[in-house]
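Coming up: chain A.
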Amino acid sequence: MESMAWERKAEDWRWLAALRGLARGFAYPDRSWMMTLLDGQWPALLAEVLEPLGVSVEGILRAVEGLPASEDEALRVLQIEYTYLFINAVPHLPAPPYASAYVGQGWLMGEPAEAAMRAYLQAGLALAEDYRDLPDHLSVGLEFLAWLGEQAADAAKAGDEPRSRTILAQQQAFLRDQIRPWLPTFCRRVEEAARISFYRELAGLAESLLCPKPALADQLAGGK
Partner candidate 1 sequence: MNQSLSRRQFLKLTGAGAAAVLSGGLTAFSPIAAPAAAAEENGSLYGVCDLCGMGCAFIAQLRYGRIVSLSGNPKDQIAEGKLCVKGYSGVRQVYDPDRLKYPMKRTNPQKGVGVDPGWIKISWDEAIGLVASNLKQARDTNGPQSILFVGRPSSWTKHFTQAIGTPNHVTHVNTCYSTHDVVWQAMVTGTGRSWTTDYEHSRYILAFGWNGMGNSKNHWARAVGRALVNGAKLVVFDPRLSITAAKADEWIPIKPGTDLAVLLAMIRTIINEELYDHDFVGQYTAGFDELKASVQEYTPEWASSISEVPADTIVRIAREFARTKPAVVASHKRDAGGPNYANSWRTSQCFVTLNSLVGSLDRPGGPMLDHKPKLPDLPDLWKVPKYPDSVKGPRVDGLEQFPVAGASRGSFSTLAEGILSQKPNPIKAAVFWKHNVLSFPNPPRLVDALKTIPFIAVSDIMPTEIVQLADVVLPENSYFEGGGIVVREYHAMYPQVALKEALPTLYDTKGFVPVILAILKKMGLNDYVPEGMDPGKLVDAQIKSLGTSAAEIKGNGGVWGTATEHTPATVFGTPSKKVELYATLLKDKGYDPLPRWAPPQATVSDEYPYHLLIWRKAWERMTQTSNDPVLAEFYPENHVTVHRQTAAKLGLQADGYAWVESPSGNKIRVKVEVTEGIRPDCVAVDHGFGHWSSALSVAYGKGGNDGDLTPNHTVAQQRELGCPAVATMWEDVAVKVYKA
Partner candidate 2 sequence: MKEIRVFSTTQRFVHWLHVVAFLVLMTTGALLYVPAFRGFIEGDGGYLSRLLHRGGAVTFMLLPLLYVAFDPRGMLDSLQRIFRWGKDDLGWLKAAPRYYFFGDDRNMPPQDKFNTGQKLFYDVVVLGMVGFIATGLIMWFGKGSVSPTVFLLSVLVHDLCTIAYGAFFLVHLLLTLAHPLMKGSIDGMLFGWLPEDYLKHHHARYYEELSARKRLVQQRQAAPRPQAGPSLEQA
């Protein structure tokens, strides 16, 4: 039942766009992305795609509004916070955004990183030459999910239903095995440690979108 609900969602362009939006949100903030925050494109997109999915974006909109008015200052605030939450921090790194930090024995490049690499390669992707971070980084995983969804949609559009289903199954398996097992813990840590509301809200969005709380409700919805 869950998978039926899933497939409906996965083909929804909104859902895919939301994944893209989150993937960008969990990557290091640069000026061009921040401009989409400040000029409202990014929040607008999220509102447009998430509200029909039943996810409230009020919090993140408020968080974006709460950013400093000056572009430089806003970028600086976001970058300091990102560095603090996800790269290196004093007193200590609150939320390394890697699956391996939460699943397995606790050091990075563990089994989850290997599993992610395997999934990428099987889907016909390699990490880009200039990509410097680890394979099980949340941002990369989300981009992968979105890309798979887009591939599936393309295949469906081209009338290749079996291929579309295969890709959707890949996508679902990746979400189930590589993202869901650790995302709630990660989000909790972000929510606890974040000093600006933007990343707190972003984590909340990610969790409500990717780990819908009551699986039961999902099943009921799917069963109707």
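Annotations
To be clear about the criterion, a contact is a pair of C-beta atoms (placed from the backbone, for glycine too) under 8 Å apart; a residue touches a chain by one contact, two chains touch by 3 or more; residues count from 1.
The candidates were selected such that all candidates are chains of the complex that A comes from, given by their letters.
All of these numbers come straight from a predicted model, not from anything done at the bench.
Candidates 1 or 2 all come from the same complex, and the one touching chain A there is 1.
Across the complex, candidate 1 is touched by residues 13, 16-17, 20-21, 24, 27-28, 36, 38-45, 47-49, 61, 64-65, 69, 76, 79-80, 82-84, 87-93, 96, 98, 100-101, 105-110, 113-114, 117-118, 120-129, 131-135, 137, 139-140, 143-144, 146-147, 150 of chain A.
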